[in-house]
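Just dropping this structure here.
Missing here: one protein chain of the complex. Every other protein chain is in place.
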Amino acid sequence: MDMSYTPKEIMTIMAAREIKNGDIVFSGTGISMLAAMAAKKINAPDSVIFFETGAMDSLLEEIPFAVADPRIMYWAAANSSLTDAFATMQNRITGDRVIAILGAAQIDMYGNLNTTCIGDYFSPDIRFSGSGGGCDVASFVPRCIAFMQHEKRKFVNQLDYLTSPGQLSGNGSREAAGLRSGGVSVVVTNLGVMRFDPDTGKMYLDQYYPGTTPGMILENTQFHMDVSQAVQALPPTEKELRILRENCDPQRLILGPAG
Amino acid sequence: MDMSYTPKEIMTIMAAREIKNGDIVFSGTGISMLAAMAAKKINAPDSVIFFETGAMDSLLEEIPFAVADPRIMYWAAANSSLTDAFATMQNRITGDRVIAILGAAQIDMYGNLNTTCIGDYFSPDIRFSGSGGGCDVASFVPRCIAFMQHEKRKFVNQLDYLTSPGQLSGNGSREAAGLRSGGVSVVVTNLGVMRFDPDTGKMYLDQYYPGTTPGMILENTQFHMDVSQAVQALPPTEKELRILRENCDPQRLILGPAG
Amino acid sequence: MDNDTDKTMPLQEAVSRYVKKGAHISIGGFTLNRNPMAAVYEIIRQKITDLHLYAHSNGTGLDELIGAGCISKLEIAYGGNGKAAPTCIRFAKAIQNNDILFEDYSNYMMSLRFMAGAMGVPFLPTLSGLGSDIVSTWGFPESLRRSDPKIVDRKLAVVDNPFGNWGGAKKVVAVPAITPDVTIIHVQKADAMGTCSIKGLAFADVEQVKASRHVIVTCENLVEKAELRKNPDMNQIPFIHVTAVCHVPFGGYPTAVYGHYDYDSQYLKKFAAAAKDKDAFKAYQDAWVYGVNSHEQFLQQVGKESLAAIAADPETGYSVNMKRD
Partner (left out) sequence: MDNDTDKTMPLQEAVSRYVKKGAHISIGGFTLNRNPMAAVYEIIRQKITDLHLYAHSNGTGLDELIGAGCISKLEIAYGGNGKAAPTCIRFAKAIQNNDILFEDYSNYMMSLRFMAGAMGVPFLPTLSGLGSDIVSTWGFPESLRRSDPKIVDRKLAVVDNPFGNWGGAKKVVAVPAITPDVTIIHVQKADAMGTCSIKGLAFADVEQVKASRHVIVTCENLVEKAELRKNPDMNQIPFIHVTAVCHVPFGGYPTAVYGHYDYDSQYLKKFAAAAKDKDAFKAYQDAWVYGVNSHEQFLQQVGKESLAAIAADPETGYSVNMKRD
């Protein structure tokens, strides 16, 4: 087997490793769904994938292209509704078991996300889709994985719009605002894996991928990040790559061209 | 046909006459259900019977003995839940079309109802079942029919407990408390039919049955009631009695022994 | 942990494991329908006491539990059981005799309180009860509310509408969330993981389940996962909310289970008659609850004929022309 891997492949596997048995995985589409599927097939067989639209533990014989894709409605444990799905996350009993996978256009050093716009809110240079369920899940659940391309314009000092709350301005400001602890807890990029200091709420480098360095990561980040604890990531194992390629996305619909 | 009638029969027919085509009838069991069924078969074929438990427009081939009787679940337009049923009444769009039928242990001159207890709340002489959905529907909907036995101990100056709001203390106090206009709008007893003055909120005698007099009604009421506008009620017609007896409760399960 | 985990266990074990002395509990169903009666009787047999019960209108189960002395605190909307007992008699006596602490709400308020728990919000608003004694008269002693962290400080709160008169309401009644330690429901179908399908009205079962830390499901039919997965629209409760699954046919008896059996009017009449007197009620529970060691044995004592008499008609879901007077 080809043990070289694409950035998408290592990102998917790094995210999948965050998911534990028993976790309820709030999933979007694309790479986030693939990570959820990979976790289920590799390391967390009893994790449960669910969607903000209300489908719980769908079979997913084909990869959905949207969280309202009819493919998520088949063989689910239950098909409910938006209000039910978000209640599952706001509810502490089930919500504390949820890990969410999110994407964003911008992230700051406290793990706050922007999926709304670039530039002025009223006359933006680029308008994105908006919150969707992102703000909700980042408000409610203890753990979120943020998938990002590691670029300086995306890892910014100041968000153009704070769509989904992370640690806000750090140092307990999230809890002071009335939110429960949680929000983005890990950031998975094409260069490495970042986490957040439990006291200051600031992002630090946890792992850099083989072939990258802490320096490369700092170069692609506007803000300062502690890299003193960083270690090189364990590269994807043969088993991980095999299951991802053969069992999760054999047509490479989401993974795209092989490396 | 026997044109004499029992008190239950005339009460049922008087209540049925209050129901108009298009009304959504919030019904309990017993005589209130019978009135709803009679209205549907006599004067309001397009009224809709529904239950706080969530069944809408059930077929009711057999008379239910409780609002959770499985007989209300068959051939309904929808079986939902308590939260949905009460929302239908709190919602102004559908709620304004609802007419409720309620019973109580005590009523006062403002149409407030007590279904909770006689005596001290904490150490009552008699404890009743409590509000159930009574407080909710009396709070939400513009028209309620109260079924009462006309006795002095039941038409009281002062309720032992105000379970379900009518006009509170009259003169717009219902609206001042934050409730929408509504509550008990008509009281049907074994002696006559009472309504409420739109300005003062006080009960007045609208109709007395053949064989009763305004005087008899006042004798059985603790509080003063205006009887100056009272007229004798149109007795049940042959058609009303026939449909009630033959089509609504042929076994007289609720009507009880014939007169 | 959860997904393909088999959560089935004997009812005796589920009750002893999750329904502890002093627990805050709720039970499913409404008056004479789909009460988890097998579990109720098991709680009584295990002599679990000091329970705090949250109820909307759980007539039959409520009255058995109160009559057995299992309940010390009660938050309730309605203690009644339909035609058989318009007011639950042991419930009424317990209040008249100052045997329990109690707090009155309406059915919608109690349903909203479970819904708030299920939604993970501290309260939900309603217009119900403004100006009523439900809002102004509080049943629990203030000292209890202050000292017990599991009981909210205020029965309810009338608060201003922050949006002025938006929605035609200047103020609302905020009712506080309930999060029971355990909720017990009885359903028609469940699988071993705990996914449930309820036929007919769901009452407030779904909200009660989602609000609770632990959930015990008893079911008429324990079915294969595939049977439920074929119709995900009909499964109101996905397995993630459920702790234990107990296969208990006739687990709702003597209350009705739509599509399976009707309520047993004869049993309910016997029960209501016994409830009128403390000693008669003790004799009734001695014979029918303590006198058997399981729901199976209880059903044997009830007898096949009585069960056959209430069998549901497959078309209508109830027992057509059943003797009900």
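We just call them A, B and C in the order they show up, numbering each chain from 1.
FYI, a residue touches a chain if its C-beta (ideal position, glycine included) is under 8 Å from a C-beta of that chain, and two chains touch if they have at least 3 such contacts.
Treat the numbers as computed from the prediction; the structure is a model and nothing was measured.
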Touch list for the missing chain, restricted to displayed chains, reads A, B, C
Considering the complete complex, of B:Ser27, B:Ser47 or B:Ser129, the missing chain is touched by B:Ser47
The listed residue (A:Lys20, A:Lys41 or A:Arg92) that touches the chain absent from the view is A:Arg92
Of the candidates A:Ser27, A:Asn43, A:Ser80 or A:Thr94, the residue in contact with the absent chain is A:Ser80
Chain B residues touching the chain left out here are 21-22, 24, 45-48, 55-57, 59, 73-80, 87-95, 97, 140
Residue positions on chain C contacting the omitted chain are 116, 120-127, 152-154, 157, 159, 161-164, 166-169, 172, 174, 176-177, 179, 198-200, 233-234
Where chain A meets the chain that is not shown, the residues are 29-30, 52-55, 61-62, 65-74, 79-83, 86, 90, 92, 116-117, 121-136, 139-140, 161-165, 168, 173-174, 177-180, 253
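Basically, only the chains that are shown with their structure count from here on.
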Contact graph of the chains (line, ring, star, complete, other): line
Farthest chain from chain C by C-alpha centroid distance is chain A
Distance between the CA centroids of chain B and chain C (whole Å) is 28
By the touch definition above, chain C meets two or more other chains at residues none
